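All protein chains of the complex are present and in place, except for one that has been dropped.
Chain lettering (A and B) follows the sequence in which the chains are written, and residue indices restart at 1 in each chain.
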Amino acid sequence: MRFRLTPRETSYFDLLTESAQHLVDGSKLLSELLGADRPGRKAIAKKLNDAEHAADDSTHAIMKMLNQTFVTPFDRDDIYNLASALDDCMDCMEEAADLIVLYKIDEIPRRVSEQVQVLERASELTCEAMPKLRTMDDLEDYWIEVNRLENQADKIHRKLIAQLFDEITDPILLMKLKEIVEILEEAADAFEKVANTVETIVLKES
Amino acid sequence: MRFRLTPRETSYFDLLTESAQHLVDGSKLLSELLGADRPGRKAIAKKLNDAEHAADDSTHAIMKMLNQTFVTPFDRDDIYNLASALDDCMDCMEEAADLIVLYKIDEIPRRVSEQVQVLERASELTCEAMPKLRTMDDLEDYWIEVNRLENQADKIHRKLIAQLFDEITDPILLMKLKEIVEILEEAADAFEKVANTVETIVLKES
Partner (left out) sequence: MRFRLTPRETSYFDLLTESAQHLVDGSKLLSELLGADRPGRKAIAKKLNDAEHAADDSTHAIMKMLNQTFVTPFDRDDIYNLASALDDCMDCMEEAADLIVLYKIDEIPRRVSEQVQVLERASELTCEAMPKLRTMDDLEDYWIEVNRLENQADKIHRKLIAQLFDEITDPILLMKLKEIVEILEEAADAFEKVANTVETIVLKES
């Protein structure tokens, strides 16, 4: 059996869970933003900026703890990689929201919502997985499912790019939409990186 | 004199060589794809996808071994970096092939073949170099030559970009070709990163 860790070490799990919780908030806001009309989007993007700042605080708290403590519940590089990858997920989602506002996009292609649905699901799974790092039990389903979601995101992304080049003849609009679609694909990759890091941690300890 | 490593450790060299062998296959397919007509390209891109999956399996096998063994023939971070950089070479070559198909490019500028010839040569050299990590002898020529090839790739890339902006007036076609040319340049950078990691490993052990 695996013993619970000491209180001091416990807070890594709390902070990682907190960081993942911000991703759930962020992906929900991103989904809300897609459904809103252009005037409504700015306020939602502002909320997403706030969620990103809160996530940044969690990341910094993890990094500070890493720099100032000797004992870590698992390999310190892996904690660092995990915190960085969680941070990347948020940065990509925030950037997508910002670009939609900045580029004054009128009509967002329907498939972009499919990309964001994948991110919502990935962030929920990630948030459920983080506290399980304490015991490292029942995590395999999580990383398998997130890898599957990333494959799905990849297919949606590829179809979207083909569709944009087929349907959009205004090169400047094409440039804008392509950038948004690609940053959402980067977000899906970042979630996969979180899952791969969790897998690495569990394999090392098993 | 340097003794041979134990059988267990040996497999890192086998897996790295295997990974590099997939790069040789990949670069040859990419070259073949450039010479094919549009209808023929899809089947070749499919073969390149298969080569990329095979390369992925080699990478995962290396990562798994790294996570589950204590003794490594050289610094574990360097093995990790080497496997990742080899993986990046393949990802870039696959992406270039996919984009040529996805973007339905009619005429590929002649200089793109020059980029791919450099990648073919770099992958052959890399494949010859990997088994030499066992004894670490005779590797200097390899990394010097790959660095020279990267400089050459850089010059071809720069000329190609200038040429595209001079000759192509359709902004959407320009966007497509620029992306393909840049991902091929990234592939050359990734081969250089492999060579630099090999240099690091040899210098540490010398």
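Going forward, contacts are C-beta pairs under 8 Å (C-beta built on N, C-alpha and C of every residue); 3 or more make two chains touch, one makes a residue touch a chain.
Everything quoted here is computed from the prediction, not taken from an experiment.
Set against the missing chain, the residues A:43, A:102 or A:144 yield one that touches it, A:102. Contact between chain B and the unshown chain involves residues 158, 161-162, 165, 169, 171, 174-175, 178, 200, 203-204. Counting the whole complex, the residues of chain A in touch with the unshown chain are 63-64, 67-68, 98, 102-103, 171-172, 175-176.
By our rule, only the chains that are shown with their structure count from here on.
Centre to centre, using the average C-alpha position, chain A and chain B are separated by 28 Å.
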